[in-house]
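Following: one structure in structure tokens, then a few remarks.
All protein chains but one are shown in place.
This part shows subunit A:
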Amino acid sequence: MTEQNKTLLRGARILGGEPQDVLIEGGTVAEIGQGLRAADAEVVETGGAVLLPGLVDLHTHLREPGREDSETVLTGTRAAAKGGYTAVHAMANTFPVADTAGVVEQVWRLGKEYGYCDVRPVGAVTVGLEGKQLAELGAMHDSAAEVRVFSDDGKCVDDAVIMRRALEYVKAFDGVVAQHAQEPRLTAGAQMNEGIVSAELGLQGWPAVAEESIIARDVLLAAHVGSRVHICHLSTAGSVEIVRWAKSKGWNVTAEVTPHHLLLTDELVRSYNPVYKVNPPLRTEADVMALREALADGTIDCVATDHAPHPHEDKDCEWGAAAMGMVGLETALSVVQHTMVDTGLLDWAQVADRMSFRPAAIGRLEGHGRPVSPGEPANLVLLDADYRGQVDPAGFASRSANTPYQGRELPGRVTHTWLRGRPTVVDSKLVGAAGAV
């Protein structure tokens, strides 16, 4: 370790509270108080910036191995650090699919080697994401990558028996199945949310019921076998109602929402600009409002980015030919501030809960999602919440630029991120971390 062994943050507002000094030493939060002194510490004058625990993403597509033209573990974790994340869960739909201990260990090891952000791979539920045969879930769990979350994300585990077995099987090691809820027959060829806009645009609809029917089935299955299930990127008001009902029964159901589903609606598809093409699709204003309310009242546990990088050519085309997905790591906190904090729906302590504590708990991820208290790991993010600026993908660390927010003014800017006390972002710029672990 170098001279950054000790760092003193002056006047940081922990979880948005009153300004205090925070001393980071040896990878942990050493001391919190007023007027702290440490002669040999690097001092950061925070100017009253908000200090949060490092964010944890349950849903990131790092694309490596296989689609390094859109993202790599290096570029994706650099983007994560810039967005204030200290841990990401890397989705399994790579080439080859992350359905063996070998692939998940490779991804995990790359993350560790680069050192920008902890990478916890998600293991595929079924071999090749084919939905037919369970992957070796236990081997992935027991591997060095310590897989706890399993998902065929991108595809739904639509076979009820396979889903039941997966839910049952992971009970042996407290794993969780994260379901991409999409009834495939109801969504064959689907291009956007089914409703008023799709009717006018002549684009094939992706009906809300295709998501809701799978969620309804899966919460019942989870209850029946006594396992826990996590719902990926919940997008409709009806899904919220089902999850709320399941939780009222005491069933072990958790759910995530993406930043883009908290802000954008299917009206944007009228431009036919494929930057708005995403799966699940952008829904209606009523859905957006229901999702915000559900995130505020805890029905939806957490925000997950579904960061889905795509190369330029896969978006610079006609709608039908375009890939589905949006990058999100570098804008997530700003979108949450805009939609949830500036609207008064969440305070910063609750943001820490929805973007750090709860996702870490769902993923059984140790060392992350911890309170900002003496003795805790110094996984921290400092946010200039007063900043306002336009989103410019030219400044992204991600290899891809498929953001729906280009040119949009959003609040908040991550100025610093620390991973176990070591800065990965300083003054909103990445600092060399490669090789340092």
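Basically, contacts are C-beta pairs under 8 Å (C-beta built on N, C-alpha and C of every residue); 3 or more make two chains touch, one makes a residue touch a chain; residues count from 1.
As a working rule, contacts and distances are computed from a predicted model.
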{"item": "Omitted chain, identified by the protein name its UniProt record gives, among \"Carbon-monoxide dehydrogenase medium subunit\", \"ABC transporter permease\", \"Aspartate carbamoyltransferase\" or \"Ion-translocating oxidoreductase complex subunit G\"", "value": "\"Aspartate carbamoyltransferase\""}
{"item": "Residue of A:Leu201, A:Leu268, A:Ala296 or A:Ala349 touching the missing chain in the full complex", "value": "A:Leu201"}
{"item": "Option from A:Glu313, A:Glu366, A:Asp392 or A:Glu409 whose C-beta touches the chain left out", "value": "A:Glu313"}
{"item": "For subunit A, residues in touch with the removed chain", "value": "191, 194-205, 207, 271-273, 313, 316-321"}
